[in-house]
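Before I ask anything, let me first share the structure, which is written out below as structure tokens.
Moving on, here comes chain A:
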Amino acid sequence: SSKKSTGDSDKTKTEATEAPASDDTASKSDFVVSMITDTGGVNDQSFNQSAWEGLQELNKSTGAKVSYIESKQETDYTTNLDKCVDDGSNLVWGIGFSMADALKTAASTNPDVSYAIVDNSYGDQTPSNVTGVMFRAQEPSFIVGYIAGKTTTTGKVGFVGGISSDLIDQFEYGYKAGVDYAANELGKKITVDAQYAESFSDAAKGKAIANKMFSDGCDIVFHAAGGVGVGVIEAAKEANKFAIGVDRDQAYLAPKNVLTSALKLVGTAVKLVSEKAAKGEQIGGQTFTFGLTEDAVGIPDKNPNMDPAVYEAAMKVQQSIKDGTIVPPSNKDTYKEFGKTLSK
Partner candidate 1 sequence: MEIGSGYAVQMRGITKKFGSFCALDHIDVDIKKGTIHAMLGENGAGKSTLMNVLYGLYQSDEGEIYLEGQKVNMKNPNVAIAHGIGMVHQHFMLVDNFTVTQNIILGNEITSGAGVINMKKAREEIIKTIEKYGLSVDPDAKIEDISVGMQQRVEILKALYRGANLLILDEPTAVLTPQEIEDLIKIMNNLIKDGKTIIIITHKLKEIKESADVCTIIRRGKYIDTVDVKKVKEEELATMMVGHAVNLVVDKTEATPKDVVFEIDNLTVLDERKIPAVKNLSLKIRKGEIVGIAGIDGNGQKELVEAITNLTKVAGGTIKINGVEVQNTSPKNTIDNKIATIHEDRQRRGLVLNYTVAHNMVIEKFKEEPFSKKGFLNEKEIVEHSKQMIKEYDIRPDNCELQPVRGLSGGNQQKVIIAREVANDPDLLIAVQPTRGLDVGAIEYVHKTLIRERDKGKAVLLISFELDEVMNVSDTIAVIYDGKIVKSFKQGTVDENTIGLLMAGGKDDAKNS
Partner candidate 2 sequence: MQKIANILKKQITSTIIAIIFGFIVAAIILAATGYSPADAFTAMFEGIFSRPKYISNVIIKSTPIILTGLSVAFAFKTGLFNMGAEGQYIMSSVFATIVGIKLDLPPVLQIPMVILAGVFAGAVYGAVVGYLKARFGIHEVITSIMLNWVALYFSNFIVSLKTFHQPNSTATFTVNESSFTTILHKWKVSPEGIAWLKEHPTIMDVLLKTDVNIGIIVAIIMVIVISILLNRTTKGYELKAVGFNKDAAEFAGINVKKNILHSMIIAGAIAGLAGALSVTGVQPHRISTMAAFENYGFNGLSVALIAANSPIGCLFAGLLFAGLLYGGQSIQSTIGAPSEVINIMIGTIVFFVALTRIVPVLADKLAKRGEKHAH
């Protein structure tokens, strides 16, 4: 829990101030990793929290010192990034692309500190002390879409988005493609209702939208909508239909009514990259893209509400995504392309 780990970070400060920030002979124990949350805060039940959990595992496995700083406003990023350096961090994580510019600037002013950012790629302009970390969220979305397609009895499923953005597109179109894929397999037509709440907080609205979808005949609704999703899952619970969680296994919110979840294990990625760095490997100047192959995305192993047969099938799909025989689309255009490949 945060209290314990921060106890560690407490020690961190004192030690770090003694040890110079740029310590090449960094032995495991005094490698210092810190992260900066985006405005969601560290307990957002999403990326930030997942990332923090990743760091806490890192702390357990390698003994590296970990700590986090929460951002309340976009303009906090610069100052928080800077604070981490003062606290003697060797590696500083920025959680979320909204930090991209601030992080790049910080990197240029602190060449001897390593930086990493989640959900952002600087492409070929990646500075030598910066690491980009991307996810192929469309992959798990495709799988849950496929599962939804296989499971639906009404031939109608739903998708609830938070605030429309390119990242949420990955989920929406990956999901839609997965559904189409299943439909194509089953040789029947399955429609997908998609609607955005234009909010990540308004649970009531999420519930309202889900209610509407269920009443329109959907029997499975996938959400990529943060706090709004809480309402979606609630609706499923009440209507005794299925919801599909996102980012983390959300079954605990409604054990009987969460069919599965599209996992985006930011924590795993953060842990992996941090470990590399701790080992002194060169991680800078590049972008890691995490997908099924890295086990950084996927679906939970346990899905009590899912028909085992469907699970089997889903695992096959997962395999063919890994093989590259299926390339899930990540936005409207690639989705159109994908559609063409299906029809025959």
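Picked so that all candidates are chains of the complex that A comes from, given by their letters.
Keep this in mind: a residue touches a chain if its C-beta (ideal position, glycine included) is under 8 Å from a C-beta of that chain, and two chains touch if they have at least 3 such contacts; residues count from 1.
As the structure is a prediction and not an experimental result, all values here were calculated from the model.
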Of 1 or 2, the one touching chain A somewhere in this complex: 2
Touching residues (chain side chain A, partner candidate 2) in the complex: 2-3, 5-7, 9-10, 13, 34, 39-40, 67-70, 72-80, 82-83, 86-87, 97-98, 100-102, 105, 108-109, 120-121, 162-167, 198-201, 226
